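Dropping the structure in here first, questions after.
A single protein chain has been omitted; all remaining protein chains appear in their positions.
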Amino acid sequence: MNFRVLHIELRRSVAPWAGGVVLASALAFLYLVNGSWWNGTTAWTAQWTSLALWTRSLLFYLWPLAVGFGALQGLRDHRSKMVELLTSTPRPARHRAAVPAGATAITLASAYAFLVLVGGVQVLANTRYTHLSWLPISLVGALFLVAGAVLGMGAGRALPSVLTPPLLAMGAFAFTALMHLSLGRTATIDPATGLTTTAPNRLSLLSPEVDEVHSTLVTLSASVHIGQTIWVLGTATTGFALLVAATRRARLLALAPVLAGAVLALLVLPSDPRRMYVVDEAAAKPVCDGPVCVTTAHEDRLADLAGPGRKALRLLHGALGDRAPVSVRENTAVQPEGSTPRWSRTTVLFGFDDDIVADARGEEQLTWALLAKGLVPGCAPVGWSGFGGDEYAQAVAVGWVLGELKPLPGTPAGASGEVDAKARPVWKELKALPPAEQLARINAMRAAALSCKGDPFDVLSGKAAR
Amino acid sequence: MMPAMSAADIAPTPYAWEIRATGLKVRVGRKRMAVDGLDLSLGTGVHGLLGPNGAGKTTLIRALATVLRPAEGTLELLGESAGGTGEHRALRRRIGYLPQEFGYYKRFTVREFVEYMAWLKEVPKADIPGAVQRAVERVGLADRAEERMKALSGGMVRRVGIAQAIVNDPSILLLDEPTAGLDPAQRLRFRELLQELGADTCVVVSTHLVEDVAAACSDVVLFAEGRLVFQGTPDELAAAGGPEHVGDSPLERGYSALLLNPEQTRGTW
Partner (left out) sequence: MSRVSVAGVVPVRWLALYARSRQVPVSLASVVICTVAVWAPARDGGGGSGDPRLPVLVLATGVLAVSIGFGGQDLALDRTAAIRWVPRRAAHVLLAGTVVAAVLLAAQAMGSERATIEFVVRDSAGLTGLAALGAALAGGQYAWTLPFAWLSLAFSAPPATSTATRVASWLLLPPGTSAGTWTALFLLVTGTAAYALAGPRR
């Protein structure tokens, strides 16, 4: 490989433009648009896995852009009318094709790596949990970019028309959009709630984009990485073969790798969404301080949690006696979106992204939050948030344990008055009952809340028939 | 029919003629035989290829550059057969070619373009910078070597084309309309360059400009309807014409004498 020629192509071909546009537009998008990648524990600067997944999800438009740029490069020989002169040269076509392909690969991979680096520097400052299992996610993403550009180059050379770059870019965009929205998802109706939820299917994994992930513990499984790598290598091989092909027969043969890659990849890729997005075992390992446990990913928050956790357990033991939970744990169960959450009677399960925990300021509010989670954990479907009976029940139950009604964290700004108005009469009525009745009602409410059958607030008000 | 022999041949070459064609037929498109039964032997020196438009000159040059495959007959370049389906890598390293429609990468600078072409012609890596500098200087573009190709005028682009053709010190140099777009002073300089090159290279220049042939070529090949009509020195061509033939110079008169043959069936326009 002649490095002078590579240097020339790095400066004069579409490579620097591709890398520059990819990097600049990605950074502009992340920083100028105030999207959900800045919020909570799954922010792109909060954790390594979240960083990898968010930068990977940018590929929904970066990959089509790479394909379009590749097509622009592939048109170059035809537009410059260099074909005749190039045919008379001794250097074989594969050497000639390798140089711009290599230059573009270098710049695209570097741009993507720099993007990840920009986030990585902030992640280093924000978390103490470092691991390397996020690397395959970003590596496959970079491979997607490079293979897309090479495929675009091959297609541009095979179809040397001015229409090729925009239509190819648009086609790739339509591919990622459709895989994300309709063709790549299967809809299921949950018989319990009657809600229609969609889950990604096997075909959607052929697109570089990943689903929005709501938990720091979720990552892509190894079979996904392997399958996508096979697919990507197939597209890259086809692209390069198209770049080198001289006859029509060779061009038709060049389509074989991408088809073979698709078939092989679909065989390897998992079809069950639960095997696509799996729990990262190492990150989910519990780290405990007595009865209070968090995941290894959030180890740095254990110290703040230990005191309020123990206090909440003590209060619950005092209030509920034998039926009180005995430990506080971060919830590591990853359930499909839209399903009913599952709770435990003996453990207070919480998540750092729950509104009530995320908005808690100071030890006291954190204690109240854990109390609320132990009494009425909340039955909104996974991934959805709402405000209603569960929150009123929380206010009343926490007020019963503490002896007075407290404003709980996580209440939206305008709603605190409404909560008070609804909760106070029920709380007063509860306090007026004899202590055994109070305990019975609280236990019934807790049973309803933990099993998610029935409205806990109705039970507290005494409306629900036994 | 004696080719111009140079006394500067150092080592005896294993072949008698650089270019040797016997009964060569080359097809263009689907049906038309643009080169129809050509017998030609060309050695060292500058050979001018003259002929009317559509005679097949460009097709012949393309076949000599191994861009087109001969349909029938034999073609030997530098002693090797150029008719097969192989890649002819070794052969192509010693050929320099400037097509009639010279395409180039507009964004490259002059030096970068010639360097890229040198790499494509498999010039040894260490020799590339020196060869590029020599080529660029020989065509007189040394002061504009860092400018982008799209900023150059038509004549300068043509000179870059000549530079890329000579960068690998070829044994066969094929130039199709090399003086298109050059001003008279540049054409004079170009003729000197041709004479330098003709000392040890087989140069084939296809041109319409008879003065270029007169001044620079040691040998003239007249081509019409895919066949050889005349091969000889410019003086011999001039001697073939008389005052009754159309032309402003002896060479033009000789040209019309040989081509405006009553047996011709096609027009000469």
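Read from first to last, the chains carry the letters A and B; within each, the first residue is number 1.
The working rule: a residue touches a chain if its C-beta (ideal position, glycine included) is under 8 Å from a C-beta of that chain, and two chains touch if they have at least 3 such contacts.
Quick caveat, the model's predicted, so the values are computed rather than measured.
Every shown chain that the unseen chain touches in the whole complex is listed here: A.
Only one residue from A:117, A:181 or A:222 touches the chain missing from this view: A:181. Considering A:116, A:169 or A:278, the position touching the chain not shown turns out to be A:169 (whole complex).
Along chain A, the points of touch with the absent chain fall at residues 25, 29, 33-36, 60-61, 64-65, 68, 72, 161-163, 165-167, 169-171, 173-174, 177-178, 181-183, 198.
The working rule: only the chains that are shown with their structure count from here on.
Chain centres here are Cα means. That of chain A falls 64 Å from that of chain B. For chain A in complex with chain B, the residues that touch the partner chain are 2, 4-5, 8, 12, 76, 80-92, 96. Residues 62, 65-67, 87-93, 95, 97, 99, 101-108, 112, 115-117, 119-122, 125, 128 of chain B are the ones that touch chain A when the two sit in their complex.
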